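Of the protein chains in this complex, one is absent; all others appear in place.
The first chain written gets the first letter, and so on, giving A, B and C; residue counts start at 1 in each chain.
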Amino acid sequence: MSQTVTPTARHDHAEGHIGPRTYLVIFGALLGLMALTIVAALFDLGAANFIVAMGIASVKMVLIILYFMHVRYSDKLTWVFSVAAFLWLLILVGGFLNDYFTRGLVAGR
Amino acid sequence: MSATVEEPRGGGGDGEYRGERKNYLTDGYGILSWLLTTDHKRIGLLYMVSITIFFFVGGAAATLIRLELMTPSGDIVQAETYNKLFTLHGVAMTFFFLIPSIPAVFGNFLVPLMIGAKDLAFPKLNLLSWYLYTIGGVLAVVSLLLGGVDTGWTFYVPYSTMFSNSAVIPAAMGAFVVGFSSILTGLNFIVTIHKMRAPGMTWFRMPLFIWAHYATSLIMILGTPVVSITLLLLALERVFRVGIFDPALGGDPILFQHLFWFYSHPAVYIMILPGMGVISEIVTCFSRRPVFGYRFMAGAVLAIAIFGFVVWGHHMFVSGQSMYGGMVFSFLSFVVAIPSAVKVFNWTATLYKGSFSFDTPMLYALGFIGLFTIGGLTGLFLASLATDVHMHDTYFVVAHFHYIMVGATVMAYLGAVHFWWPKMTGKMYPELWGKLSALLVFVGFNLTFFPQFVLGYLGMPRRYYQYPPEFQVLNVMSTAGASILAVGYLLPLIYLTISLWFERDAGPNPWDASGLEWETTSPPPKFNFDETPVVTGGPYVYPLGEPEGQDERLPVEPQPLPAGRS
Amino acid sequence: MWDFPLFPEQASTLAGWVDGVFFYGLGISVFFTTLICFLVIFFAVKYRRGSRADRSNPVTHNTTIEVLWIGIPLMLALVLFFASTFVYYHLIQYPADSSEIYVLGKQWMWEIQHPEGRREINTLHVAVGRPVRLTMTSQDVIHSFYIPAFRVKQDVVPGRYTSMWFQPTKPGTYHLFCAEYCGTLHSGMIGKIVVMEPAEYEAWLQSGTERESMAAEGERLFRQYGCSGCHGRNASVRAPLLDGVYGHSVALSDGRVVKADERYIRDSILLPGSQVVAGYDPVMPTFEGHINEGDLLKIIAYIKSIGNTERAGR
Partner (left out) sequence: MAETAHATATAHAHGGGHGHAHDPNLAHHFEDMGQQRTSATLGMWAFLGTEVMFFGGLIGSYIVYRFTSPDVFGAASKYGLNVWLGTINTVILLTSSLFMAFAVHAGETGDRKAQVRYLLLTMALGTLFMVIKGFEYREEYHEHLIPGPHFSTEALHLPEEPAPPTASAEHAHESAETLKTASFLTVTPVQFVRQRAQMFFVFYFFMTGLHLLHMVIGLGLVTWVLILARRGRFTPSYYTPLEMTGLYWHFIDIVWVFLYPLLYLVALHK
């Protein structure tokens, strides 16, 4: 854990600096991924459509978090907190689908 | 806590006040100094006053309910009034007393003190949290004045959206707003505990009180938003008759239960975890021994917080949830029971080879351990599928969660009030009265709620205004217990208020307890410590046994223990 | 003096199993509670301040004992889990030969319909030794059909069918409660389950003279709502005859061929425009909102009952 007693941590992502050029590269990637998700939606993959769309959206999210939100070079704590909420979202959705997908399997239950 | 805090140099500190140093109570006068304070200690006291009001509002409703249930047929109130009473009891107690009780009062007051910080990370947010609590409280009172809400504190759809013609919206919005107050409190604690610990205080040198509040804050910020969106959807559906829950609109009422219990089960861990933190402090202090298995206790607290999020389905075994869904939730519910068991065993092991003095806080703590064990073990029946089919929505469930919430959390809260009263007010409480109230609460509680276990297995459903005559004897016993319990709760209100004026002054450390909060004066100065303390050892420095955190490899040379510590 | 019960009756095949799981759990609880309370009191007395007990080298952490008191409770808990889930599985799986009874929960009463036509309010007569399966739905809010003596309970959710089953083993009268809060008279929504000998039960079923079977009652409603005006044998309006329709395939005007099952009849009553029989014009008015749930079931039962007469062409 970051020790508060050490001298003021100079800008904590001094070692890896994100310049405007990186932002443009990431921006391009985001637009590309958006195009990809539209193209992917044109094919009828059944239930997989949803998984592919969410996968691409998650990649876009990770890019935004890492580079636009400077988590790439910040301390471990920020990593944990930026990931934790999305894990809890999976718990929520997992619990729902665990009930809804197995509803019809046993008559009347 | 062995910490090097030199005696404050003469007049160097803040100005003198009537011959003794100014403290947070005397550092500003007038109503505005209280209503606009950003001092975490004052906000703690503001919360104490507000939740005590709601405790007695809920308590009054409970008294009326117990009186009504003395007779099989409804005699004192009509059916819908009874429904409004148990809903008021539920909403007032869970949202407005149990969830904020220990975190908002003692967490606010003690977290900065115990980790050697001057204040919480976001003081203004802390004040906003109290104002949000007050606004939520006003909304709840408005719903009471508009005729009360009769949906039960769970607001189940479609009754709450389409069929109840009581003041559901103000109550739901009150719970919505008070949810944000709890989010802000959790946010403050997490950042403070991570970033503002005193030099030398590594994670394994923090008191378990801080671990408990850290775990509680995790639940607060990850669970509460889900109930906020659920209450918003409920209000949308009730007002605009358009929504996603009501079957007449193609929705599924069981989805509301999923969303509601996703928060409300972790919420019961919000209610119990801070109590566990308090008990670890009290038990170690009064048995003069460090806690047994510190790291397992800290790990158990986090395990409860995290596992608490995957078990909510055990509230819905008979609600139409699929069989396989039920089995998964049942298995996970058994796993979440284990950390609580570990904590109880560790507290009991802490008592081994201790040296006890049975002051009021210790009586409350020992009561907590006994009653929490019964509460926890009866939870096993409700986590197992076959028995839950029989016992769901009966008085067995009522007895189970009252053993945890009233038997454990309220006793821990009262223990904390007595334990830190000298630190907060600088005054001692009358010991004899304290012991009497602890005894009354213990006896009254057991007489009230143990018969309800038997009633539950007999099949008496909850929220019943009338019941078959053969259940009457057990209900009369329960009401008798409730009257003793009521006296047990009124006593502390009286003698603690009186103690503010007529009791003797308590020194900085009346219990000779170990902890940073006991290193400063009581009541503490505005910024807690004159010099930020440097922590050199483990959390529970007591004569009988050597605390675990002592062998930390930090290169800080061991400080000689300040003289005079027994 | 001791006139109040402390333990519920066991009146169904699975009640004993559920009580078995309960007693196993009770055993664990009593053991651990007495262990903890005894230790707390024993330590409190032995090590009270000033007592000359031996307090040399007190231990503050011991990983092996920690692992022990994580493992053992976990084992005990898992045994309880498997036992309980095994019993739960049997609580859910209804035997094939169980007789079916319809239950309609509505605000503050239970409407129970036997397929043989008997209808009851807040009481359910069943024969001892015969498995019974309840198919339940609610007309307004969530209720919960709960019979403590049989250890069974199932929420009755509006908008869908839920079901439960039991097999009574002891004749007698048992409590029926509504266990899910459903409004003002939630505590009034109670009733009786009367378990009778099979012979007695058959007599009771037939004795309901004025209670003709569901189909007969359906026929009365068939005339009352004016269906016979068009679908009757000597009707003036040109509409499809319903004799011998149920169970057979029907050609629709848009070329599709569908089987005339319960759903088809129900849709034809509530939304006739959506499936018009080939060769007829869509003149039938919708009955949505005019016929309640109970009557609809009876009319369907009636059309089912005339389904097996030979097709009278029109």
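Brief remarks on what is shown
Going forward, a contact is a pair of C-beta atoms (placed from the backbone, for glycine too) under 8 Å apart; a residue touches a chain by one contact, two chains touch by 3 or more.
These numbers come from a predicted model, not from an experiment.
Across the whole complex, the hidden chain's contacts among the shown chains comprise A, B, C.
The chain that is not drawn here is touched, among residues B:125, B:141 or B:477, by B:125.
Within the set B:29, B:240 or B:502, the residue that contacts the chain not displayed is B:240. The residue touching the chain not shown here, chosen from B:164, B:224 or B:378, is B:224. Contact between chain B and the absent chain runs through residues 117-125, 128, 132, 180, 183-184, 186-187, 190-192, 194-196, 221-226, 228-230, 233, 236, 240-244, 247, 249-252, 255, 259, 262, 527, 532.
Contacts to the hidden chain, counted on chain A, fall at residues 2, 4, 7-12, 18-20, 23-24, 27, 30-31, 34, 37-38, 41-44, 46-47, 49-50, 53-54, 56-57, 60-61, 64-65, 67-70, 74-75, 77-78, 81-82, 84-86, 88-89, 92-93, 96-97, 100-101, 103-104.
Along chain C, the points of touch with the absent chain fall at residues 137, 159-161, 258, 263, 266-267, 270-271, 274-275, 293.
Criterion: only the chains that are shown with their structure count from here on.
Chain B and chain C have CA centres that are 39 Å apart. Chain A and chain B, compared by their mean Cα positions, are separated by 34 Å. Between chain A and chain C, the centres computed from C-alpha atoms are 44 Å apart. Looking at chain A, one finds that residues 106, 109 touch two or more other chains. Each of residues 254, 320, 323 in chain B touches at least two other chains.
Listing the residues of chain B that touch chain A in their complex gives 194-197, 199-200, 202-203, 222, 226, 254-255, 258, 262, 309-310, 312-313, 320-325, 328-329. In the complex of the two chains, the chain C residues touching chain B come out as 3-8, 17-18, 21-22, 25, 28-29, 32-33, 36-37, 39-40, 43-44, 47-50, 53-55, 58-62, 65-66, 69-70, 73-74, 77-78, 80-81, 83-85, 87-89, 91-92, 107, 140-142, 144, 146, 148-149, 151-155, 157-160, 162, 175, 177-188, 190.
Chain A makes touch with chain B in their complex at residues 1-5, 77, 84-85, 88, 91-92, 95-96, 98-100, 102-103, 105-106, 109.
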